[in-house]
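Provided herewith is a single structure, encoded as structure tokens, for subsequent inquiry.
Of the protein chains in this complex, one is absent; all others appear in place.
Our next item is chain A:
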Amino acid sequence: MPYEPTAAEAAESAPTLPTDRRSGCPFDPPAELTALADRPLRRLRYADGHVGWLATGHAAARAVLADPRFSSRYELMHSPIPMAGLEEGLPPAQTGDIIGLDAPEHTRYRRLLTGRFTVRRMRQLTERVQELTAECLDAMEQAGPTADLVTAFAQPVPALMICELLGVPYAERERFQSRVATLFDQTADEQAKGEAYTGLLLYVRELVVAKRAEPTDDLLSDLTTTDLTDEELAGIGGVLLAAGLDTTANMLALGTYALLSNPDQLDALRADPGLAGQAVEELLRYLSVADPIPRAALEDVEVAGVLVKAGETVTVSVQAADRDPDKFPDPDRLDLHRSATGHLAFGHGAHQCLGQQLARVEMTVAFPALFARFPTLRLAVPPEEVPLRDRANIYGVISLPVTWEQEEVAP
């Protein structure tokens, strides 16, 4: 029989969530987190002293995310990382914030959206993504031969696309871009986040009211024909905009950094553009930028042979689960030829990423286009000087200075 510590002993000895990546490879989970992945599920001490769980095994992570007995409601969760201004606990999801809801409320909202993000509809956007990508590459080339890949390419490509899809004027991005950045910044205090969220909601609500009066051909306009209130529409629109702006953008920039750091893999992609779809899945697995995902047990549930008690929080480490050697052999190796199918980078369960098919189309177009346009693309700074977003909800790079040989660029 394995030794079972008492609750008091567990509280005493349980580790907190490791988040510091400074000592290691920027693409790997924190070394201390990997050290905790020797068991699929283990005790974790939360910022408020709660002793809950950390899931690092792929099967355990998947089981938690798939199980409706684990709630997504913020107010039932404890935070694994300290959040300034939230020492008293997390507030419930605001109206329309579908990420923090359970069935049936979550289902009702999600069903209004899933038809808009199907595989077929997103693939129909391929040509448009190609055009937007080419425009960004043109501008980058003209301003070259150096660029910050984040602002020149990784951010605008998905931002232009989600704005067009939702019906948000990209020209007004100063009204939402920095607010979204604040929302995802773990160092921002709760007041700043509250103001950013309120500002974002007010902006989207203005758009919704305008579209109700004068519909255009976009998702927000279409949603005004449902029974959703303006407040619900503003909340949903805000979530979709935020998610569309800051997720794929980080994958594109961090993924480029990872490929430049693994020249053999980049060569493989260049040699065979047909590899792009598979390469995107492997980059998603390898980088798993949206991490971690917390859940709260609504009742006692057994996971990986351990009894999680009602009321306890489980933090699912997607990064660790996607590096589980039982699921992905030699997991720390970026290998574009492997089958990364089954990764949890988009989550799992009823909340699995709504925009994942859009993200796939964007990345499958953007990575090959970037490397085709700039065959000599390389970092303009030593790799260790690339600033990392290690205190943000979505991991990535703050900037990625790149350069290329101008004369080699194809006309």
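By our rule, contacts are C-beta pairs under 8 Å (C-beta built on N, C-alpha and C of every residue); 3 or more make two chains touch, one makes a residue touch a chain; residues count from 1.
The working rule: contacts and distances are computed from a predicted model.
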{"item": "Chain left out of the displayed complex - its UniProt protein name, from \"ABC transporter permease subunit\", \"ATP-binding cassette domain-containing protein\", \"Fumarate reductase/succinate dehydrogenase flavoprotein subunit\" or \"Ferredoxin\"", "value": "\"Ferredoxin\""}
{"item": "Per the touch definition above, residue among A:Gly349, A:Pro368 or A:Gly396 touching the missing chain", "value": "A:Gly349"}
{"item": "Per the touch definition above, residue among A:Val119, A:Val209, A:Ala310 or A:Val381 touching the missing chain", "value": "A:Val119"}
{"item": "Absent-chain interface as seen on chain A, which is shown", "value": "65-66, 110-111, 114-121, 341-342, 346-354, 356-357, 360"}
